[in-house]
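With one protein chain removed, the remaining protein chains of the complex are shown where they sit.
Chain lettering (A and B) follows the sequence in which the chains are written, and residue indices restart at 1 in each chain.
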Amino acid sequence: MRILLDHFSKSFGSVRVIDDMTLEIKDGEMLALLGPSGCGKSTTLFAICGIHKVTSGRILFGDRDVTNVSSQERNVGVVFQSYALYPHMTVRENIAFPLRIRSLPEAEIKRLVNEMAGLVHIGSLLDRRPAELSGGQQQRVALARALVRRPNVLLLDEPLANLDAKLRLEMRSEIRRIQLETGITAILVTHDQVEAMSMCDRIAIMNNGQIIQIATPQEMYRNPRTAFVAGFLGNPPIAFIDAVARDGMLAVENADIRLPIPREADRVPEGTPVVVGIRPENLGTEGDAAIRGRVSFIETQGRENLYDITLANGKVLRSIQRVRDDVSLHDEVEWRVRSDQLFLFAQNGERL
Amino acid sequence: MTGHLKSWPFVLALSIISAPIVLMYSYLFIDTITNSPPGSFIPHEFTLEHWRFLWETRPGKPSIWRVTLNSFLFASSSCLVVLVVSSTAGYVLSRLNVPGRAFFLAGVMVLHAFPAVTLIVAIFLVLQMVGLYNSLIGVILVKAAIDMPLGIWIMKGFYDTVPWEIEMAGIADGASRFTVWRKLVLPQVKPGLFALGLFAFLLGWSEFILPQVLAPGGDVQVLSVYLAGLIADDNNFDMAMFKSVGLFYIAPVLILFLFFQKYLMNIYGGGTKG
Partner (left out) sequence: MSASRDIVEAAAVPAGAAAASAHPPRWRAGWLNSSRGLGLILLMPALVLVVLFFLMPVVLTGVFAFTNMSTATGISGGTYQVTPGALRELADRHGMDELAEKLGQPSFVVDEQGLKALEEMGIEPAIIADLREGHLGETHASRREFERMLRDLPERPDTRTVKRISGEFSRSLANSRFSSRESLLAAAEGVDPELTEEEKTALVQATYTGWVWTADNFRRMASSRDTVRILLNTIFFVATTLIIFNTAFAMLLAITTHYIPERPAGIFRIIWFLPRISPAVIYVLLWKWFAWDTGFLSAFLDNFGIRPRNWMLDTAANAWFFVIVINGFVGASMGMVIFSSAIKAIPESLFHAASVDGAYRWQQVRHIILPQLKWPILFVTCYQTLSLLTSIEQTLLATDGGPGGATEIWSLAIYHTALNNYAGNLQYGYGAAMALVLVVIGIVLSLIYLRVFNYRALVAKPRIEL
């Protein structure tokens, strides 16, 4: 079901947490709400499921305006970071709870619970209590409970944050698989860009209660709208250096570096101070501009190495390259970058 | 536990200052089943005669079993009322957005600290006016009301520890707030209910001044009033018998206390905090 937040705002007392947000989630899509801690992701989620009242604006499920519909009637499935399983109930009772509330016949409940348990692969755990399950298993139970009543939308609030790295990888693909199999519309709240990029059809990136950009992961990575977006996506993260437009080139002060202005960038008037973003994978052996610096740190990652190079003005850029034997710590190097892979931002962070 | 000094001086000091208590409680046991020669405290014979009161009812006094039943009814009913009131009101104060919540919470704290005994004159007159004087119902309600603020406070503390996400999940699952409380939250505070129930029962079992003032009659007498009456009766001074009745009366308290001392100490320490 399509979900639409229409000029939605939320204040707690006098503090405005979400400011005039408009966001559409298409039917059957999985959208990531990505942003730093405290930017209002959970608040948005709570507004969608009706636990918080909206201060202004509307929320539509399909064509139905649910702004003033109670949470119970919205039929929203929620998976919390802490899973919020009911500790005094067995797994079976947990999954059956939403159905019991709806007074479904026992036989029907049993069948639906079993089917759902099969879907999330916990068929053998049905008679345990939550405390007797691993984190990943609890996560599956929470998913089953959220999905069993066929909700209009599935909301996931940092579902993977409490899992260890290996389980996180596993559950990432599991959640995606289940979402695809059920075809449910889903919103995933996360502050982990890898999660957002690997699991979702589209990403809505948030900061300070506003949506900065909505796009597919690829598009957003290739074409970030602001320095904030560029900085949020990518691991290791993009590096920024200050420069000034001079003679049709970008001069980095005190570093003896001159970079060409990317073709797609707007015209940059002479003397404008700008911020140049360079992704680590774009700094290497190929390109039309040269960057000189000293290797100040080498981090071995196995197949690749991560190099920090310190420019003459003290700024640090990162480069990720296959392991090279010809570079060692403290070497002076001159590496290259392609001008069409540079991101140019104004001082206020807007992309130029 | 740290420190570089030995701990035995402390043990010794504590033993000395604790001696009177140990002595008194030991003799509470010893004297009920032995006789000692006059002027001595070393028992010289075993006897059960001090327990006669169990099968012999004194003239003019109610039967001990009647009194025990009254005590039990009094303690368990007031405990039940406290549990019901505290489990509902505690939830409201912990979780629900009702007008005047902060005010009510402050009120509970004032009442909790408030000297209920000062109200006893007015309560006495009110019960007389409405005809509940000398009835168990009246004194049960009063006792429950007086223990209620602490109960609400304790239950609020327990409710505060239930994660909000559980309730949010319940609501998203389609349960009404009542169902959420009844089916999802209440089961999580069972330890709290147990501890409070135990505590309230013991408070009721031990209560003296309320039944003494509000329900002194023979039919509704509870153990504390009965025992105090025995002691105050100058014609029959029999310390060993008093102690036997006392031991009979205190036994449930001691047993419950020894089994559940952690719970109870926490309530005395933590429950009254704040």
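One rule holds for everything that comes next: contacts are C-beta pairs under 8 Å (C-beta built on N, C-alpha and C of every residue); 3 or more make two chains touch, one makes a residue touch a chain.
From a predicted model like this one, the values you see are computed outputs, not experimental measurements.
S.K.: Touching the hidden chain in the complete assembly: which of A:88, A:102, A:258 or A:292 does that?
M.R.: Checking the options A:88, A:102, A:258 or A:292, the one contacting the hidden chain is A:102.
S.K.: Which listed residue (B:54, B:73, B:137 or B:231) would be found touching the missing chain in the intact complex?
M.R.: B:231
S.K.: Looking at the full complex, which residue from B:47, B:128, B:161 or B:236 touches the chain that isn't shown here?
M.R.: Of the listed residues, the one touching the omitted chain is B:128.
S.K.: Decide which residue listed in B:53, B:74 or B:91 touches the omitted chain of the complex.
M.R.: B:91
S.K.: Pick from B:33, B:136, B:154 or B:171: which residue touches the chain that isn't shown?
M.R.: Considering all chains, including the one not shown, the answer is B:171.
S.K.: Could you pull out which residues of subunit A are in touch with the chain that's been left out?
M.R.: That gives, for subunit A, the contact residues 28-29, 50-53, 70-73, 75, 98-99, 101-104, 108, 111-112, 115-116, 119, 147-152, 180-183, 201.
S.K.: If the hidden chain were put back, which residues of subunit B would touch it?
M.R.: So the residues of subunit B touching the unseen chain are 1-5, 7, 10-11, 13-14, 18, 20-25, 27-28, 31, 38-41, 81, 84-86, 88-89, 91-92, 95-99, 101-102, 104-107, 109-111, 113-126, 128-129, 141-142, 144-146, 148, 152, 160, 164, 167-168, 171, 174-179, 181, 202, 205-209, 213, 223-224, 227-228, 231, 239, 242-243, 246, 249-250, 253-254, 257-258, 261, 264-265, 268-270, 272-274.
The definition used in the following text is that only the chains that are shown with their structure count from here on.
S.K.: What whole-Å value do you get for the distance between subunit A and subunit B if each is reduced to the mean of its CA atoms?
M.R.: 56
S.K.: Of all residues in subunit A, which touch subunit B in the complex?
M.R.: The contact residues of subunit A facing subunit B are 46, 49-51, 71-73, 75-78, 80-84, 86-88, 97-98, 101-102, 145-146, 149.
S.K.: What residues of subunit B sit close enough to touch subunit A in their complex?
M.R.: That would be residues 163, 165-166, 168-176, 179, 184, 187-188 of subunit B.
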